[in-house]
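Missing here: one protein chain of the complex. Every other protein chain is in place.
For clarity, chains are labelled A, B and C in written order, and residue numbers in each chain start from 1.
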Amino acid sequence: MSREDIYRHQNFGQSSGIGARCGLVLVDFVNGFVDEDAFGGPHIAAAVERTGPLLDAFRSRELPIAHTRVVFADDGSQRNVFCMKVPSLSKLTETAAVSQIVPSLAPRPGEHVLRKTSASAFFSTGLSHWLRLRGVDTAVVVGCTTSGCIRATVIDAMQHDFRTVVIEDCVGDRAIEPHEANLFDMRQKYADVMPRDAFISLLAKG
Amino acid sequence: MSREDIYRHQNFGQSSGIGARCGLVLVDFVNGFVDEDAFGGPHIAAAVERTGPLLDAFRSRELPIAHTRVVFADDGSQRNVFCMKVPSLSKLTETAAVSQIVPSLAPRPGEHVLRKTSASAFFSTGLSHWLRLRGVDTAVVVGCTTSGCIRATVIDAMQHDFRTVVIEDCVGDRAIEPHEANLFDMRQKYADVMPRDAFISLLAKG
Amino acid sequence: MSREDIYRHQNFGQSSGIGARCGLVLVDFVNGFVDEDAFGGPHIAAAVERTGPLLDAFRSRELPIAHTRVVFADDGSQRNVFCMKVPSLSKLTETAAVSQIVPSLAPRPGEHVLRKTSASAFFSTGLSHWLRLRGVDTAVVVGCTTSGCIRATVIDAMQHDFRTVVIEDCVGDRAIEPHEANLFDMRQKYADVMPRDAFISLLAKG
Partner (left out) sequence: MSREDIYRHQNFGQSSGIGARCGLVLVDFVNGFVDEDAFGGPHIAAAVERTGPLLDAFRSRELPIAHTRVVFADDGSQRNVFCMKVPSLSKLTETAAVSQIVPSLAPRPGEHVLRKTSASAFFSTGLSHWLRLRGVDTAVVVGCTTSGCIRATVIDAMQHDFRTVVIEDCVGDRAIEPHEANLFDMRQKYADVMPRDAFISLLAKG
């Protein structure tokens, strides 16, 4: 059996759908993840560009929006196991250029900007409570990288019992195989995966 | 550049090593995940078999051991988003045969058996505190599936700042491509990945 | 200045109100907490009795209901720091009579019964997600003891951004001074505190 057949045979890959109110989570769209010499990859700049109109759709409907940045303290006091595996992460500090959100997606007042030192946007950040207090039951996830912080954020969104949507052309990675392998896993087990324009149509109907 | 070259260029894939005290986390080694008509795959029975001697190594050293089972309430009261994506998960109830730990790895008194309704063994289970109180700083992860609960558990082990080790021949999956793709991701970002015998040698030296 | 004046001067003690959907959390209403020779106190039996009609009000409206029990593994494998401070807690095991929910408040199918080994009903139990998935934004807390698991649960309910209500005549304690001191603290900082009948009237209007 093919990979797809096995999953279908075992009843995986159903849709969790969209609930009453969507929130947008933009994961790590910072300068350093667009730059291939830092943490970036060839598809991330394209994901940034495609995210612009999606962000506009959330802003025009006044839906909750959260941005994440990876930020470690300058003095090394937050060094953790993630930094042991990927030492260059510790360069992402509060004022470093690599750690600033890309200009085209810059947060506006009232949007939540959260700092994290781990993979998931939900881990030790209070994002879950922030979204819930604002009525969100559906987490729409974009950003980078697909096989890293997106995957970790999507698992956690589902675990916190948000219906979860990954916008497949608004996420990017540093290499193509992990990008595709992780979209497969997330679609089978954790989230609905769809292109931006299909999602915007759903939002407009909703 | 190849996938490997890109990651090396960006300084990924360093070793987080082994700390002062290891704990073993056996994820979802239950009957239903060995059965290909339930949630299983061809490599999981082999992973079960290879795990026996590893479990013995932890028992003979009196190191902390935790087993997980997926268990949903019989009356449907715990249905969650994970069940929306994979409806058959709700068959895994307290007394169902599919949800019992495989006989060859049956827990002994003093070993922690934890019930979960999500992917990660750490999520809403208190596993992190249980391990820490017993002095564990290194989580050794085995079980199934590599692309599902192993991946989720490993991200969380790292996020909880355990040095994390995946025993690559003691984890299994329902299809081979996701198994390999997820071992690649975990090795690059979250955990040291090694064969059982190499780990047992390290443990013996430690 | 009196205690009340100081808090008023500093702008404490405002109302967080009731949101769109209430959920009822019954904390540790088990046999052992009604028994003064186990963990109980003189006011807890009265709190149990007054809770009956409140539970009926939630059931008749089909609002989400969660019950907690303290349950430690028989083999001692879950012993924790809480047990160091209060060793007799470890007698509260799955089948012990002291650890069964009192008959008059016995859970019905579809109500969530969660086991905990700590003070807060939210800590490492997933209660927050369970309530959110069912649309709850307001946690109504009853049970025992006021100065123990109620206080811990109420802090956590507020921290998880639930509007929180303590029903003051449906909580009880083993001594009266801590009961009253903790009602004062919770009212000032974390929750609205009101008698059962006032709450039922609000629910009927809502």
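As a working rule, contacts are C-beta pairs under 8 Å (C-beta built on N, C-alpha and C of every residue); 3 or more make two chains touch, one makes a residue touch a chain.
Only a predicted model underlies this, so the values are computations on that prediction, with no experimental measurement involved.
Contact with the undisplayed chain is limited, among B:45, B:101, B:133 or B:200, to B:133.
Among A:47, A:81 or A:170, the one in contact with the hidden chain is A:81. If you put the missing chain back, the residues of subunit A touching it would be 73, 75-78, 80-81, 109-113, 117-118, 123-126, 129-130, 133.
Listed for subunit B, the residues touching the missing chain in the whole complex are 128-130, 132-133, 135, 137, 159-161. Residues of subunit C in touch with the missing chain: 3, 6-7, 9-17, 37-39, 41, 80-82, 84-88, 118-120, 123-124, 147-148, 151-152, 155-156, 158-159, 161-164, 174-175, 177-178, 181-182, 184-185, 188-191.
The rule we apply is simple: only the chains that are shown with their structure count from here on.
Centroid distances built from C-alpha atoms place C farthest away from subunit B. Averaging Cα coordinates per chain places subunit A and subunit B 24 Å apart. Between the CA-based centres of subunit A and subunit C the separation comes to 36 Å, rounded to the whole angstrom. Shared interface positions of subunit A, i.e. residues touching 2 or more other chains, are given as 159, 161.
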